[in-house]
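Complex shown without one protein chain; remaining protein chains in place.
Up next is chain A:
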Amino acid sequence: MILKQSLLKFFKTGAIPLLLSTIAIRQIILVNTAGLSPWHGGGFGMFASIDRDERRMVTAQIECDPTETLALPGLIAESPEVVKPQTYIHISTFPTDAQLQRLGQLLVTNTPEVKQPIAALASEKPCDGPLQMQAWRLIYEDGAISYDPITEPVEVQP
């Protein structure tokens, strides 16, 4: 009876504040260890950091002659059929190695409907070496904007 009452009291008064705090602490850990954007994930980091998903960038670099670097935001704006904007937003918000691999595979694997840009590039130029995917965050220093890497380059084999 006492246990039931304690449990009921916990649900009514402590469960939601505890849930909120747990998710917020998890978000802080993920931002600092796995590259999650501070704006997302339930940690109340909105309007606290420049590093929001829309300002992030994922690049695809391939060793051709010369080296080609594709910025995914520009690529998706021009050809949304290559990568769905929703997929890109999710991956740039939380760019784990596995997600960057997944994004890279989308760029190198042709389908009957879509000829992917990296595959198209490799068929036109001599390209050797793997495709490298990397996520970047915007920074603002001394009145100028540039990017800092969030992740190490992730190699994607075609």
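The working rule: contacts are C-beta pairs under 8 Å (C-beta built on N, C-alpha and C of every residue); 3 or more make two chains touch, one makes a residue touch a chain; residues count from 1.
Criterion: contacts and distances are computed from a predicted model.
Here one chain is missing from view; checked against "ABC transporter permease", "2-oxoglutarate ferredoxin oxidoreductase subunit beta", "RnfABCDGE type electron transport complex subunit D" or "Protein translocase subunit SecD", UniProt names that protein "ABC transporter permease". Seen from chain A, the chain kept out of the figure touches residues 11-13, 15-17, 19-21, 23-24, 28, 36, 38-51, 53, 55, 57, 59, 69-71, 73-74, 77, 89-90, 93-94, 136, 138, 140-141, 143-147.
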